[in-house]
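The structure appears right after this line, and notes come after that.
Note that this complex is displayed minus one protein chain, with the remaining chains in position.
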Amino acid sequence: MKSIVEQNTLALSGNEAVAYAAKQSDVDVVAAYPITPQTIIVERFSEYVANGEVETAFICTESEHSAMTACLTAALTGARTFTASASAGLALMHEMLFVTSGCRAPVVMAIANRALSAPLNIHGDQSDSMAQRDSGWIQLYVENAQEVYDTIIQAFRVAENHEVLLPAMVCLDGFILSHSLENVNVLPDDVVRKFVGIRQFPNVLTHEGKMAPLKLDPENPMTMGPVAFPNYYFEVKRQQEEAMKNALKIIPQVHDEYAKISGRSYGDGLLEPYSLEDAEVAIVCLGSTAGTVKTVVDELRDEGAKAGLLRIRTFRPLPVNGIRKALEDVKVVAVMDKCMSFGGYGGPVFHEIRHILYEAGKHPTVVNYVYGLGGRDTSPQQIRKIYKDMQKILREKRVKNPVQYLGLRE
Amino acid sequence: MESEWKFTAKDIAEKPDLFMSGHKACAGCAPATVLRLIMKATRGPTIVTTATGCMEVVSSLYPQTAWAVPWVHTAFENAAANASGIDAALKILKKKGRVKHEHVDVIALAGDGGTYDIGIQALSGAVERGHDFLFVLYDNEAYMNTGIQRSGGTPVGAATTTSPAGTVLPGKLEPKKPIADIMVAHEMPYVATASPYYWRDLITKVRKGLEVEGPAFLHVFAPCPRGWRSDPAKSIELSRLAVETCIFPLWEAVNGEYQLSPPSKVYALAPQKKKPVKEYLQMQGRFRHLFTPKFEKLLDEIQRITDLKWQKLLKKCGMA
Amino acid sequence: MKPKEKSWKEISIAAVCWKPSTETLTGDWKTYMPVRDLEKCTRCLLCVLFCPDGAIHWKPEKGDIEFDYNFCKGCGICANECPTKAIEMKLV
Partner (left out) sequence: MRLIIIIWEALFGELKAVENLFEVRWHGRGGQGAWTASELLARAAIYDGKHVQSFPEFGPERMGAPVTAFTRISTKPIRMHCSVYEPDAVAVLDATLLKTVPVTEGLNKKGVIVINSKESPADVRKMLKEDTGRVWVVPATEIAIKFLGTPMTSTAMLGALARVTGIVGLESIKKAVEERFKRSDIVDKNFAVIKETYEKVCSE
């Protein structure tokens, strides 16, 4: 797919790519708090502010709890808001994450995935964002610095779409992507500015009996964030779930519109199949490890093995039909989880994949590998081992141990 | 309750290091010296809790620890909350005869980020609840552990990585939050400020804080060569110059009554001895942009603010 | 040559640290080291108090101090604060 605009190539780390995209997206308010490994995002953005390159109110709050609070209230006041966090910081926001999605505030947040304490660990795994998968936030996981740049820009359009109006998390693996310099082709400022546009507000019926734009505005007073008794709370939540369903439609639309301009696409925006058409054995995973898997899949294909990959780009809302269709003819699937679900049976992505395939007529044998916790590196040899295990299951038609730990000293 | 223990250099040097060698702090780290001196001022069984930050990370890099006393870290914003839990547990267990020590001192340690900003909520709560603990703020004036981002303790005009000196903005615009005065406003029994160069004054104040029944707050100035872009050998000298320029005056407030400490009383009695702030600022790269034509006027502004605050302090100490 | 790291079954519960920091000889971080001129030194012990790494020990039985180069990081605070300029920082 050819790009229709002039783009130049920059050498940017994942963090810098996020900050660059945010700079071009005409953000009104950034309220953030430093936490490794996202700090370069807020540092770079503060330089844009100090050098007058953006028109953004930059609030260095005294905690993430207050960072999310400030972003929420700024969004409800009509501002386009952006922030970034990770691990313990995201956990500290937990209470406010539910409030933000509950208030339908389209805050966009970059998460540099990092392990949760204890013990303290500053390296990358997905335990932090997985722990927030039910918070009502859209969750997009990227494979490299180029994709995080493209996805931050798309996230504003998805979050602010009137049929969605939900906050969105764009997750990039801590250090592996956030601190790793890669080639990033960037669009011109005016093209991005035009793409994200100015925030529009749907009309809502206010207590004054009139329809008015959904925002805190003395012109049209309205009450936001009220207490809801049992007679109405359930309805509000079901309405919020409808927005998530709409996002399944809106994310591909925004993705395709962006692809026409940039020349870059990532599957249909929800899922990216790779060498999956006739694959007998396939890995399902999210984030940067998918790049290493693609490298190994190419080698296995050269050696005649029918190996493939399904990369999940949108984890919330979960593209159920897309996943069923993509894995229909695969014989054995290994789901990779960079997160432990303590006391559960395998990791969170494993739970989702297995149960949505439960009633699908034809479906593969599904096993699980928990891997990479606390930033432990995952090498091509370890990926090869997973495919070797799957081929053994295919031959022997039995699974000795469906949930395994990859790269752990047993 | 003036303690009879006179603190000679030999007494202090002879006491074992409860904050041990082998910690991973940078060369020339004044917070590390501050922690060593504080741990030399302990008077008996002591439990220490630390907020996330440099001194926590460098001293507890699993599986190693630099703490010779019982020590715990749980998160960033709750050092004072940790201390509250420990203090309450000690009291109830003692009541039930399950803790043999007659008394256990509890010390909570946090950096400026963990005290001025994210930790003030827990600190204010713990003080208001009257827990018996000493809260020590080691103040290196920015979030050094995560890479020198600005905090509420960062002084005016200082460049950090989130309040950089740009072509438009000259580093941090807002003044340093008067955290010690805020704690005095809590009407707590003991609040003091200290600096590692004046080691005897520092150790005396730690001892007074421990002997107080109830909460005590000690604000210790702790230069950081990495974050201040200063020569590692000059960290202690900077902590002296900060007092000599009255940028960081030493005082204590017993039950709200302010009193200048000897090292600062010199400049109240003989104002001509006060050194210009320029002498202190020029040694630090974080203020380098203030010595360029574009931002030079901010130097005089810093001198003006420093003199103004010094006069206000003298009034509070009844010496104006 | 690195000691075999414990597997998850052998480590203590709740990540309680099981080694003192003194096992790491931070001394090899330094490019400069303090050298003392015995005549000038008055044993005032300021260097002992100010050293961030506790790398200068007071030996009462010998009535003198001792530099511990296993832990000294070569920051130069002792040399800078010494009242009689008895300590000089030299390249390692």
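Each chain gets a letter, A, B and C, in the order it is written, and its residues are counted from 1.
Everything that follows uses one rule, which is that a residue touches a chain if its C-beta (ideal position, glycine included) is under 8 Å from a C-beta of that chain, and two chains touch if they have at least 3 such contacts.
If you're wondering where the values come from, they're calculated on a predicted model, not measured in any experiment.
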Key: Contact list for the unshown chain, restricted to visible chains   = A, B, C
Message = Please identify which residue in A:S25, A:T314, A:T378 or A:Q391 touches the non-displayed chain.
response = A:T378
Task = Among A:T9, A:N51 or A:N321, choose the residue that contacts the chain missing from this document, as touch is defined above.
result = A:T9
Positions on subunit B contacted by the hidden chain, ascending = 24-27, 57-58, 61, 145, 226, 232
Ask   = Considering the entire assembly, which residues of subunit C contact the chain that has been omitted?
value = 1, 26, 28-31, 73, 92
Note = Touching the unshown chain, subunit A contributes residues 9, 11, 37, 122-123, 143-144, 173, 175-177, 179-183, 288-289, 291-292, 294-295, 298-299, 302, 375, 377-381, 384
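By our rule, only the chains that are shown with their structure count from here on.
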Approximate Å spacing (C-alpha centroids) for the pair subunit A, subunit C = 47
Ask   = Once you find the CA centre of subunit B and the CA centre of subunit C, what distance in Å lies between them?
value = 23
Remark   = Among subunit C residues, those touching two or more other chains are 15
Note = The positions of subunit A in contact with two or more other chains are 118-119
Residue numbers on subunit B that touch subunit A, as the complex places them = 52, 57, 62, 73-77, 116-118, 120-121, 143, 146-147, 149-150, 152, 161-169
Request  = Over in the complex, which subunit B residues touch subunit C? Could you list them?
outcome  = 9-10, 12-14, 17, 19-30, 32-33, 36-37, 59-66, 196-197, 199, 225, 231-237
Ask   = For subunit A, which residues are in contact with subunit B within the complex?
value = 33-36, 39, 42-43, 46-47, 49-52, 60-63, 65, 88, 92, 117-120
